[in-house]
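Please see the structure below; I have some questions.
Only a single protein chain was left out; the remaining protein chains are all shown in position.
Think of it as A and B in the order they're written, each chain with its own count starting at 1.
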Amino acid sequence: MNYRSMVLVSGDPRSMERGAREIYDQFQREINALELENEVSLAWMQDVGRSDAVPLAVVYPEATIYGPLKLEDVHTIVEEHLYKGRIAPGLQAPVRELSGHIAWISARQGTLPAEQRIILKRAGLIDPTSIEDYIADDGYQALANILANMQPKEVIDQIKASGLRGRGGAGFPTGLKWQFVASTPGEQKYVICNADESEPGTFKDRVLIEGDPHAIVEAMAIAAYAVGADEGYFYVRGEYLLAQKRLRLAIQQAEEMGLLGEDILGSGFNFKLHVHSGAGAYICGEETALIESLEGKRGEPRARPPYPTTNGLWGKPTLVNNVETLANIPPIMLNGADWYRGYGTEKSPGTKVCTILGNVNVTGLIEVPMGITLREIISIYGKGMAHGAHFKMAQTGGSSGSVIPSTLQDTPMDFESYQENGVSLGSGALLICDENNCALDLAIVLMNFFRKESCGKCNPCRIGTERAYQILKNIAEGVGTMQDLEDLKFLSKNLIELSNCGLGTTAGTPLENILQYFMPEVEAHIKLKVCPTGVCPMSGKKAYPKTKLVQLEQA
Amino acid sequence: MVHITIDGKEIQVPEGTTVLRAAEQADIHIPTLCDHPALTPFGGCRLCLVDVKGARTLQTSCTLPATDNMVVTTDNERIREARKFVLTLLFSERNHFCPYCQVSGGDCELQNAAYEQDMTHWPLQPNWNKYDLDASHEYFILEQDRCILCRRCVRACGELIGNFTLGVEERGADSSIVADLGVPLGESTCISCGACVQVCPTGALIDKKSAYLGHEVQLDKTESICIGCSLGCGIDIYSRDNRLVRIEGNWDASVNHGVLCKVGRYLPHEAENWDRIYTPMVRKDGKLKAATWEDAINAVADQLKQSSRTAAMASTRLPAESLYLFKQLFGDKLQADTVTSIEEGANTKLAAQLAADLGSPFEGSLSELEKADCVLVLGADLVEDHEVASFFIKRNVPHGTRVISAGCAENAIADIADVVLKPSGDNYDNLIQALSAALADKPVTALAKAAGVDEAAVKEAARILAAANFPAIVYGEALLKNASLNTLKALVELGHLSGAIGEQRNALVSVKGKANSMAAAQYGLEQAMEISDEQAVFIALGDDCPSQKLIKRLENVPFIAVQASYSSQLTAHANVVLPVTDWTEQEGSYLNLDGRLQTAVQPIAAPEGVLTNAAVLEKLAAALGYHLDAAGWKDELLKRVPVAIITE
Partner (left out) sequence: MAKPKVATDWMAGCAGCHMSLLDMDERIIQVAELVDIRATPITDLKRADASGVDVGILEGAVNNTANEEQAHWMRDHCKILVAFGDCAVFGGVPAMRNFFTVDETLRRAYIEAPSNDASGMIPSDPELCVQTRVRAIHEVVPVDVFLPGCPPDADAIFYVLVELANGRMPQLKDNNLLHWH
């Protein structure tokens, strides 16, 4: 059925208390009365954040939000908006009374370009506990088509042609990774979904899993078929209890429908999925540490080579992909590689889910095409800097991303352009800081995160992050010296070069960025004993014993 | 084979070889800390970094597999800076007080690595955080100040021993080596094997007994074998000024590859607390008084001449050469009523009989145990009596090795077993037959019932055995106690049915008893000693400890002569005591449980006035007017059909 409009009524507990049921029924009556039932679809909606304007209704495609609704408003909306095609006056919800996902929809109204929603197409709009909802929106179609008509190699070729790159932070070409695993000889192979999302400020994977778990389940099945695996694991961060619950339910539902398990859809393809919970370690987001953790050992990254594609879980060829990467798979397989390439840039096609946080007017989750600039994101989706402040720096990609100064605000956000400028997109978190934030303080917060999350296996990271933190704290207390900056540069250079895994190597990057772009501010802490933004304590007391790194040439 | 170039040298190595091992082959030295040839590579210390052409960052050579046409540089400016950085950080992390550390001055791999990089000071000072000292363990200390978190100890405890007591708690800068879930070592599941102490590169794990008694260059090293049990593990004995300092496992020994148990590593030090006998003694007027060798020997000889019933018993800790002399004197010449070993054949007689019947050895090699993917242990308490053999099993369990434990008494192997069978009445006959029946798809019910075990358990055990590619069967004293020749025949059949005995391999092994249990068997020293109206009993005890049972049995014997190293109730009760060397003061040959003939080398000079076991027997023979052959010990050893093939 091709509906031209859609009405979603909020069905969360608070809305229900205030008569959402009656409103929903009234909508149905009004729609039927005007014989619009074949043109206008009506459905429930669960996620309204902490909005106060409930019960509310969203009318698509205009994304108009009406609320708080009274029973008598329904007639007006159906007649004016759905029948006559104009916004019903006086009934729209005030923006300040909206929050969460619903606020987004509001933000996009009017002259704003609509988000290009490929990955977040359904999250927040369907009932994630209903497999029927997913199926109704072409769910499991891709899998069925593949099992019936495609060979594994064809699947991989299509993913390669799409140009999809890993969305967990590394940006490795997904199709190529699939090919590595597929071409490694071996009877037993595994696919793993890395849902250990622990980058501070990143919660895109959580929303994806909680809002649209079946999409990831289907993607895992497709991946397994393509590489020749018959068993898969979701490694979900321990704190994401709801996500784990939704996944387990989704797997159970899929199994009941014969979409997982033995002989899926009669094709002879077997695939069993498990959900494994992490236990509070950022390092387990690193793929080999994740595998170690799955095997029941300490989550410490392995020495590479060999890589998981040849020697992964239990020593078998293993494919590890991020949740967001996987979310792209069903759309690509349904619509084709060329369609996907219609979004984003040539080298970085597709969209990226970003989280905007910090001192902007509207924060939250957005899906934007690769290649958009930071300035556009802030002004369009963030609705500008909050309280009229000015953009100073952004922390991209969580802790292992980079710190972007204002000079890079207009650089396209794709893997290449950022890399050329010595910065990285990382996981897509964007922490926007204004002139009231201190660059040194940001460095301290990040380094603190790294030293606490370091696994402790290799000494450059285990000891280096601790030392760098101590030096930074001393500077923040106003007892830093210019020698300390030399020591920091020395530590971060060696952290980047000598560490065993990404945690160590990217611990140095934000520090280097800050020293590169905000040196005057850092020097003010040292030479003038002043924190320009007034954030750092500057107590004059040593936070940690001062020991300096005597240059090794003297040794 | 892959071709790799290191520092300009072209070499060929088998695929899978790491760059570090390839460099070692080419005599190129790369400094390491967390690496150890007996352990899996870790790649954490970052000292072994090398420059690989085409790689963006330096790579750890200890983990990097060599690939064809790889070009490696092990020494350049970048690498030297990296090494200095790594060492700088390590010294700054904890509190390395070299001045008073016992390994400082040559035995500390961390200090050596720093000196090798021409570092004479720490570019970065430590924060002087406090770290703990755990001295609760009886034999060693864990000094956290000196730990560099190389994880060698954790890996050794897991990979070599299979005990998994040591682990790492917390993460990052809070990481710390810990026993179990954070208990003092003295209260932990540690079994005092000392592997961790042996592999520790710094002074973090220090042997209590030998601390400060000398650096390795000041000590004398003797490669020998342990005679704590029938395994005969290879050891390195460190001594100084004629005193035992420390025993370590010999990494190159074929029996144990470097691991030892508490009995071999630490128990020998207990002898320092025992009363040593330095002079012969003869009982006069009810009291033992010092005597000359001549008087003492004559006292024994006189008694033996006039005794109508004599029994002679030799400890299986004695070297084969001495056992040979013992057998000649008391067996061939004196024709004593009982000539036997202290084990009285309990561990060997039946098996020897079967070998004689079959006309050939029927047992296999202990090294099969190291590769077994399924082990059936019947009537042997490995952890208690032959602990190193239990390591071979325990450490493979995480790799999938299945264990079936069949024993009437409790034993520690049962804790890690997949199936535990407890046959009733200390009788294994029916159990063995039940297992064979299950393997051959024959009815099991009646046999299982007769054995007193659950039928389903028997079937499960058989299923596991059948599924194994390299099964092994180990049996011991408890099985032999109530066994008959038929029991052993059935066991051999089980071996064939299960695959433990096949065309290419034989993995059926009995653990025997003490060090020279097998040699005693070869010399026929297997009689049961009946004390009825014995007038004289001679015990060639050596440095063994007599059991309470033995002492009680000999209570009423009118004349007892003992050749022993240490005082005991037996020597206190004896009529003549002849002082002999202990195991470190003598050289001799030992036949281990699977037929390996090894030599225990003498590291320490015997005390003045004390003779070797062999010398005493020869003296006694001379006093009795007999001439004993010394040289033919080996020929005699090889005469009887052994239960396992004898190799040298």
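Just so we're on the same page, a residue touches a chain if its C-beta (ideal position, glycine included) is under 8 Å from a C-beta of that chain, and two chains touch if they have at least 3 such contacts.
Owing to the predicted nature of the structure, the values given are computational and were not obtained by experimental measurement.
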| item | value |
| --- | --- |
| Of B:D27, B:D118 or B:E608, the one touching the omitted chain in the full complex | B:D118 |
| Residue touching the undisplayed chain, where the options are B:P65, B:G105, B:G452 or B:G502 | B:G105 |
| Where the missing chain touches chain A, by residue | 545-548, 550, 554-555 |
| Hidden partner chain, residues of chain B it touches | 97-100, 104-106, 112, 115-116, 118, 120-122, 125, 128, 130, 215 |
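What we mean here is this: only the chains that are shown with their structure count from here on.
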| item | value |
| --- | --- |
| Chain B to chain A touching residues, read off their complex | 41-46, 49, 57-58, 60, 63-65, 81-82, 84-86, 88-90, 92-93, 118-121, 123-128, 148-149, 168, 170-175 |
| Chain B partner contacts - residues on chain A that touch it in the complex | 281, 283, 298, 303, 305-306, 451-460, 462-467, 470, 494, 497-498, 500, 544-545, 547-552, 554-555 |
